[in-house]
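All protein chains but one are shown in place.
Chains: A and B, in written order; residue numbering restarts at 1 for each.
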Amino acid sequence: MSDLLVVEDLTVTFSTARGPVDVVKDVSFTVGRDETVGIVGESGSGKSMTSLAIMGLLPKGAAARGTIRLDGTDVLGASPRELRQLRGDRMSMIFQDPLSSLNPYYTVGLQIEELYRAHRGGSRAAAREVVVGALRQVGLPDPERRAGHYPHQFSGGQRQRIMIAMALVCSPSLLIADEPTTALDVTVQAQILRLLADLREQSGMGMVFITHDLAVISSIATRVLVMRRGEQVEYGTAEQVFAEPRHDYTRMLLDSIPRIDDPLDEVSA
Amino acid sequence: MTLLRAKDLTKRFVSRGPLGAKAAFTAVDRVSFDVRLGETLAVVGESGSGKSTTARMIAKLLEPSEGTLEFEGEDVTRAKGAALARFRGNVQVVFQDPFSSLNPRHTVERILMAPLVYQGIAPHGSRRAHAKELMERVGLDPDHSLRYPAQFSGGQAQRIGIARALAVNPKLVICDEAVSALDVSVQAQVIELLRRLQHESGFSYVFIAHDLAVVRQIAQRVAVMSKGRIVELGTTAQVFGDPRDEYTRTLLAAIPRIDPEWERRRRERA
């Protein structure tokens, strides 16, 4: 079976006053159906730009070259219309800050409903049923009533659940999660990670999980891409990257993270 | 020796509705702890736990609704004027976002000398020399003393924030999520710097953070806060090794970990 997502020699270039700047350089990886690929890197590594390029959501002044194929469809060569048909339907994305990612002026139900109807059509009433089902699936209590509430009426974790419900309402084959748990408390993070892993497994979709947190990546990804300053530093199975890192930068990153279980050193006098 | 003593610190925020209808929210509920000279006490908790409100109260940036705050045996709860200025000379704060807490239009030298000006303390030698000395202490290039904050990276800017806190030779430095916004590699360096500075000068830290793994690297004692209360306070070894409170255990269990088998294999290779 062919890969779900193929990214080959992806380069993202920003045109600036001082000339073009490559923020992503020759990045290549694949995502199979039914697996999670983690992209990890520090700020400025180009990991978010990579994900925006896949979604065709690069900001003004940025251009992507190379190849991005989703299930055989050429994403970089797609017309704006074709791209719109892919987004939300065959590939979806969730973001770091769920509060600012939801429009404060509309109920969460409407925001999920409009995505569903944009791709599947049908009556509002029919879409409503689907919306409530999607909210129930992500574990939001009392979904019938809560669908009529506004984003500010939810907690941070609930808002991310709502974003996930929205992203998955059309059952896409690819989900891109860009730092989805970074803004959340650690206990809530654990719940959202479990939810994402469960939903991915149930639906058999592919997931690209972007984070700066190596420990989070290790708990969710089967393969890992390490990025630094727009370049691909290391790419392999999670086990290989974490147990036998080949690159100095990966080793340095792994050495930097504070461990919760290591023996205490001289600090605790 | 006890440096700072918080006793039953309570902060209620009252929001006024139309027609003066009041709704009170207790952000911090009867929190008590001591900070000893030269130690690092960490206050950890999730968002809404009251840790930042507690930090602001002990930094005297926020008046407590109830309770008392003692510094070196003196009640400073309602300190004003000269007493407050003296307190500020002994207690300094390092904030989370270095860029928003440094004036973008001032040079590093001016930023570092500002606390001395407020305290009416003469610099060691010239202002420039003193600023350069401070920059060297926190691992910055002293030749950059006339640069502006925007010309530094996030980690360097946080070092400026630390240098500013040290300018007046404080006895207590309150770090409010001081390393949370930094990349892991930079975070490790800044934590190392904080430990070295304490080792050199012997001041105390109150280290406010949500990241337990970071806290574990720097604190001798840890207070775990939840819903405005301290649910557990003990030595780092006790809180992490033998947590007594249910909430502490939940918090520790939720921290993502790298597969220990992978970790072992990696260390064997290194």
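Here is the rule we go by: contacts are C-beta pairs under 8 Å (C-beta built on N, C-alpha and C of every residue); 3 or more make two chains touch, one makes a residue touch a chain.
Please note the rule applied: contacts and distances are computed from a predicted model.
Q: Select, from "Peptidoglycan/xylan/chitin deacetylase (PgdA/CDA1 family)", "ABC transporter permease", "Radical SAM protein" or "FAD-linked oxidase C-terminal domain-containing protein", the UniProt-recorded name of the complex's unshown chain.
A: "ABC transporter permease"
Q: Which listed residue, A:D97, A:D213, A:E239 or A:D255, touches the chain dropped from view?
A: Final answer for the missing-chain contact: A:D97.
Q: Taking the entire complex into account, which one of A:L86, A:V216 or A:A238 touches the absent chain?
A: Touching the chain that is not displayed is residue A:L86.
Q: Taking the full complex into account, find the residue in A:L4, A:V23, A:V40 or A:M55 that is in contact with the omitted chain.
A: Of the candidates A:L4, A:V23, A:V40 or A:M55, A:M55 is in touch with the missing chain.
Q: Kindly note down the residues of chain A that lie in touch with the hidden chain.
A: Counting over the whole complex, chain A touches the hidden chain at residues 55, 57, 83-89, 92-93, 95, 97, 100-106, 114-115, 118-119, 150, 152, 163, 166.
The working rule: only the chains that are shown with their structure count from here on.
Q: Where the centres are mean C-alpha positions, what is the separation of chain A from chain B, in Å?
A: Chain A and chain B have C-alpha centres separated by 33 Å.
Q: Residue numbers of chain B touching chain A in their complex, please.
A: Touch list, chain B to chain A: 40, 46-47, 154, 183-188, 191, 195, 210-214, 216-220, 235-237, 240, 250-263, 265-266, 269-270.
Q: For chain A, which residues are in contact with chain B within the complex?
A: Within the complex, chain A contacts chain B at residues 42-43, 156, 185-190, 193, 212-216, 218-219, 238-239, 242-245, 251-261, 264, 267-269.
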